[in-house]
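Every protein chain except one is present and positioned as in the full complex.
Here the chain labels run A and B in written order, and each chain numbers its own residues starting at 1.
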Amino acid sequence: MDTKELSVENIQKTVRSACEAHGYEREAIIPVLLEVNRTLGYLPTPALVEVGRHLRTPVSQVFSVASFYYLLTVEPRGKHVIQMCESAPCHVMGGRQLYRAIIDTLGIEPGRTTPDGKWTFILTSCLGTCGVGPVVQIDDDLYGNLTPAKLKPLLARYTNGGE
Amino acid sequence: MSIIRSLVLVSADPYSLQRGSMEVFETIRQELHRRELADEVEVRLARDLGRHDIAPMVIVYPEAVVYGPVMPEDVPFLIEEHLYKGRIAPGLQVPVREISGRIAWVTARKGTLPAQQPILLSRAGKIDPENIEDYLIHDGYLALGKALTGKTPDEVIDEIKKSGLQGRGGAGFPTGLKWGFVRRAEGDKKYVICNADESEPGTFKDRVLLEGDPHAIIEAMTIAGYAVGADEGYIYIRGEYRLAQERFGIALDQARAYGFLGKDIFGSGFKFDIHMHSGAGAYICGEETALIESIEGKRGEPRPRPPYPTTNGLWGAPTLVNNVETLANVPHILRNGWQWYHRFGTPNSAGTKLYTILGNVNTTGVIEVPMGITLREVISIYAGGMKDGARFKLAQTGGSSGSIVPSSLQDTPMDFESFRKAGVSLGSGALLICDENTCVIDLARVLLNFFRKESCGKCAPCRVGTQRAYFILTRISEGIGRFEDLATLETLYKGLYQLSNCGLGNTAGVPLQGILTHYRAEVEAHIRNKVCPTGICSMSGALVAAEPVFH
Partner (left out) sequence: MPGVKSLEDLQDLRDETLKKRELVEQSAEIEITVGIGTPGIAVGARETMKAILQFIEREQISGVTVRQTGNIGMDSWEPIMKIRVRDFPVVTYGKITADLVEPLLRSHLLKNKPLSEFVIDA
């Protein structure tokens, strides 16, 4: 999820290949936006315009869809995104303590990105892995049975990985 | 069969015998006689309970408390504390892995308890889900073949109707009836949708099926297509389930290659294919009309009903929407016949049910049991008892919008009928089990936080009601709640139920209502005494947030 290579060509290329994969009908809009979001890390306005052009749909409607779903985001995010499940099962299984630990470790409130742009912390609804709660998802990987003690080494794996 | 209150197991492996377990066994029997408990408590020897380091061992059920090493002189104290006074005998309990206990219990009671009867999970967790051959050798696609070559669509629907299968998504609507509606609906083009947008917190049974046995769902959807007269199916899998999507995609390709999807399936002339559609993160899309909107590429906002999807669904065509678990029952019913299906469950709720167990218990996960099992049985048998020996406080059945089940309702059979009578709902099958360290205000706050975020915002009662309730609960948890707040909360959950447009808003207040009914004293302690009895709420007195802005 590197945001610095968001050139116009890059955006156009990404949208074009997403449309080729999922089709040019109106019903393809969510799969297309999901793929663009995955490739670019978020949905910049030029990408929304480009999607609207390909699918012959007003940009306002593209935006209304993009702003409705949690997996789509119109704001840039940090290099890594840590999502923590805030639903009841994880909450009673130790999520309360984990929540404080994430805030203390990263120094940011949910919904924010660290000043160095490395981490974005967001709260999410149930990830469906409650059996091993509390659960966090970092980028595409899920981690279960997490405790405050296991959190720091886990985060370090991402920041020291040299990515 | 006599009914016993407790079962005591004494280990009798060679090692225990050497260390005097027979004496322990005899002393327990004598002690029970002396206290006139012999009729209510059964004592048995167990060949091997697995732990030799603490032999001889005694396990008392249904609490599954393990004691050891137990000497004959410890017995009177143990019996007095645990079986007479009903509490854990201090000093004798071993903080062991509850594993040995779970196995011993199941072994000892085999045949007398509603044992786990896997039908839906007969393959998931055993076969390789990415290999169609594994499915084929376990009777895969046999039901489809039988239906297409030997039954008319009406006969298929009739079979489902007679089986008494009820929708497992939460509402419990008779499946056969719904299939009949779609079959009779006017239109040349019809659709079958499998609702796999399982976003109810704590529910992941559908994910287990999709990840573990994807071909079963393909087979069921194809049968449904044949029965209602559809040639296209959609499966809407929630976006977070990446592995389920990947495995379902592999299964689709394999099914097409073998001819189980496509044209002229089983040489019957029937054609059917399935599209996989990924959700994009929205709880509301589990509501069937919102799901349809989302497939059409719009915001997932529910449509007003009626008209129902059975007549006006996807692109206005008659559409059958069924949950994953509901569909998973279909091939089994068609293969074995509806009479066979009635062997499981209770007369009014046939079949088995998948439950996800989570919270403060020793074994979390998914189980399949006949309808009608009780919560107490689920906790002590399948969940391995409460974690760290804590006491059960409450359970929430059916995810965030589910009912609160206090300990007084622990012995209510869990089926659609009995739960309806007790005023609680079975919902999606999630069982969130909370111990005594759970604060009801804190729990309600977390639940309302979920709804206020997931409300799609289309209708005001839900959009504003969930925000207001969350704000008031936060205020109470900070120790600045007022008594008027309770009346306001009551108005809010009634309003949510009566005025909201769809199921999300209707049920958002259900847990809140349960908490205010069953745990009034605890709630009032927060307000009157400014004390959180479990010590979880911060009670800082700080005004955390200004009144939320409504838009």
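Note that a contact is a pair of C-beta atoms (placed from the backbone, for glycine too) under 8 Å apart; a residue touches a chain by one contact, two chains touch by 3 or more.
Note that the structure is a prediction, hence the values are computed from the model and not measured.
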(message) With the missing chain put back, one of B:K126, B:R482 or B:R528 would touch it. Which one?
(response) B:K126
(request) Taking the full complex into account, find the residue in A:A66, A:V81 or A:V135 that is in contact with the omitted chain. (result) A:V135
(request) Based on the whole complex, identify which of B:E211, B:E287 or B:E301 touches the chain you can't see. (result) B:E211
(request) Check each of B:P56, B:P69, B:G145 or B:G176 against the chain that is not shown and name the one that touches it. (result) B:G145
(request) Quickly run down the residues of chain A that touch the omitted chain. (result) 128-132, 135, 142-145
(request) In the full complex, which bits of chain B touch the chain not displayed? Write them out. (result) 50, 97, 99, 103, 121, 124-130, 133, 136-137, 141-142, 145-146, 149, 204, 207-208, 211-213, 241, 243-244, 247, 257-260, 264, 266-267, 362-367
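Methods note: only the chains that are shown with their structure count from here on.
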(request) Calculate how many whole Å lie between the centre of chain A and the centre of chain B, each centre taken as the average of the chain's C-alpha atoms. (result) 28
(message) For the complex, give me every residue of chain B touching chain A.
(response) 198-204, 207, 238-242, 277-283, 294-300, 356-360, 364-366, 396, 400, 430, 432, 434, 438, 442-443, 446-447, 449-450, 453-454, 456, 536
(message) For a test of understanding, state which residues of chain A touch chain B in their complex under the given definition.
(response) 25-31, 33-34, 64-65, 68-72, 86-89, 91-93, 96, 124-133, 140
